[in-house]
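One protein chain omitted, others in place.
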Amino acid sequence: MKLLNCFIKLLPSTPIYAHCDIPCGIYDPHNSQLASQTVLKMVQKIKELDSSASPASGVASPQNDNLNDRNNFVRMVKVKEEHAELCKKEVLILWTDYFKEEHLEKFPDLHTLVWKTTKLCSDNKRVVDEVKAQELVAAVDKIAEIFNQTKK
Amino acid sequence: MKLLNCFIKLLPSTPIYAHCDIPCGIYDPHNSQLASQTVLKMVQKIKELDSSASPASGVASPQNDNLNDRNNFVRMVKVKEEHAELCKKEVLILWTDYFKEEHLEKFPDLHTLVWKTTKLCSDNKRVVDEVKAQELVAAVDKIAEIFNQTKK
Amino acid sequence: MKLLNCFIKLLPSTPIYAHCDIPCGIYDPHNSQLASQTVLKMVQKIKELDSSASPASGVASPQNDNLNDRNNFVRMVKVKEEHAELCKKEVLILWTDYFKEEHLEKFPDLHTLVWKTTKLCSDNKRVVDEVKAQELVAAVDKIAEIFNQTKK
Amino acid sequence: MKLLNCFIKLLPSTPIYAHCDIPCGIYDPHNSQLASQTVLKMVQKIKELDSSASPASGVASPQNDNLNDRNNFVRMVKVKEEHAELCKKEVLILWTDYFKEEHLEKFPDLHTLVWKTTKLCSDNKRVVDEVKAQELVAAVDKIAEIFNQTKK
Amino acid sequence: MKLLNCFIKLLPSTPIYAHCDIPCGIYDPHNSQLASQTVLKMVQKIKELDSSASPASGVASPQNDNLNDRNNFVRMVKVKEEHAELCKKEVLILWTDYFKEEHLEKFPDLHTLVWKTTKLCSDNKRVVDEVKAQELVAAVDKIAEIFNQTKK
Partner (left out) sequence: MKLLNCFIKLLPSTPIYAHCDIPCGIYDPHNSQLASQTVLKMVQKIKELDSSASPASGVASPQNDNLNDRNNFVRMVKVKEEHAELCKKEVLILWTDYFKEEHLEKFPDLHTLVWKTTKLCSDNKRVVDEVKAQELVAAVDKIAEIFNQTKK
């Protein structure tokens, strides 16, 4: 039940189409961090759902709970996919639109860091793996930290 | 020239498709505020562009600047339109997905406030009017303030 | 077999991007009603599919039917999700763009009715529950009825 | 002023993403007809706007009205474009998803009629021409009429 | 393992929004052929996944592989769906925008061929059937061949 209630907060609602063309150089790594944390959250929810639903749990769940669980499995995979994609895009926006030559001189590994982070986004679509999701969160945090240092 | 440089920051770049289904009740009025401020910014930029471009300014601008200005006029109207729409959606997400019965009891005018704010979003698509844009920014700030009080 | 044939009509086909900016005040609750009925239809189809596919039915379905069923389970959850979302948007368009002050005076509960209806849209994403879907259909019909009275 | 007021109804508002996968063969030419009428409406509004704004009208409009007019010119071209596209898609959905062999036997010219109608949609993006828009409305009505005859 | 590695190439990555308005009559059946081949590929991958995952294989796969498999089942159905849709759209773009009267005189069956091909796209959403997918690939190749003959 606790789990089901929590779904209320989990529900995809009105999708919004957000251009990142924020005027006057207001860029923000916040959304990329939120997206990576959402991927991690989804991985945890899917595993939680899976263990509760799976016969291996030794608990025969009533047919209907089972149906809701399968409904939400499909939905959570979709949310994971979308946030992994969103995370990739947000990180690429910072890389292509915010970072300038002078930032690269101070952070020569930026190109490599961004590149590897986008590959972690793809990995997290393919698997349901808490370690991989943690790696993504950490990589995005590192980019956010560099961003913040350029703001000082 | 200063103006043109500023466009670099103004450019729409990779559009991102952001679901607001942030897990575990993390909602945030930040994006709706940013969107309303962007509408205001666009109104100011369009007027700035207009006065510099318009023959009324008494300054005959070279043909090519004029062409870039008309290019950016079209683009800024598009950015204004999109952010007015985005602002409407973000405000509606808070209203439909975040606010609960108990919030309504404490803020009985919430329905009316949200409703009028969405109509201000539509007004700001139709006109290029700094006063209307200021009204939108103020209305969204009021919603954000209510949101923050519910968080205390 | 009857079921499978019916899927031919069920198939998502060309998605269309419809702006609701119909000129000269032509608004119409028809699409929101159709969307809510589609949510109900999907809930019924998913349950039908589930009972036919589930081992509980005591009928061992051949591997391949089973594969088509699982293919269509994923697709129907997606259709349910999209129409619950579409229903929410259509209802919000009527609320933000069509209804005016004078309508509110005649229908003081409109804000509350719309608000609860959007929450029913979210509920129907989360569960596969014919009762919840019926509640959504009824709520949307009530809004349509108010709309029609304002047209008299 | 009358014109400006009318824009309130003209405003694009929440764009909705509508799949046409309506269950159990519920198809409807209504949306394609509405879209073609919207294209015509936009052509008329653009011409109205143009004549009022153009210096040829002999009326010097204040700078600001002029700015709102140019704002709405861009927006109306966008609405015209989107509804010409939407009209094309709706017509193609009827053709690919609704019409069956038996309909073709009764209406052997259906393929040609649909094909020419989609080309009229493209024409109406390219020009602002009331005659071309009228031709589109008539062609879509003809398809709707065939649709209705298949329903008898 | 081989299968999993292959998923790296299979992953949906940044979705792109491609208008087909290629200037000066550059049209190309390449994308429609690629899309039909992707549908076939997905059908093969889903069946591969299904046989490896299904208990019928007599191999009890560890819980976690199973979870990744179910994750990718949902994702592959989505990719199949999207490419069947994309294939339909690409074929319709050639039909509505590229082909002219003179092509129809030389290829009187074009209307029928295109129409049947779009119906194959819908069929391949509904089922996971290698024969149906092969039929789609063949139909699209036939259209491409006609296209190429018109280019001679």
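Think of it as A, B, C, D and E in the order they're written, each chain with its own count starting at 1.
Everything that follows uses one rule, which is that contacts are C-beta pairs under 8 Å (C-beta built on N, C-alpha and C of every residue); 3 or more make two chains touch, one makes a residue touch a chain.
Owing to the predicted nature of the structure, the values given are computational and were not obtained by experimental measurement.
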item: Contacts of subunit D with the absent chain, listed as residue ranges; value: 46-47, 50, 54, 56, 73-74, 77-78, 81, 85, 88-89, 92, 122-123, 125-129
item: Touch list for subunit B against the chain that is not drawn; value: 4, 7-8, 10-15, 63-64, 67-68, 70-72, 74-75, 78
item: Residues from subunit A at the interface with the omitted partner, ascending; value: 88, 92, 95-97, 111-112, 115, 118-119, 122
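In this section, only the chains that are shown with their structure count from here on.
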item: Computed distance of Cα centres, subunit E from subunit D, in Å; value: 30
item: Set of subunit D residues in contact with two or more other chains; value: 10-15, 17, 92, 96-97
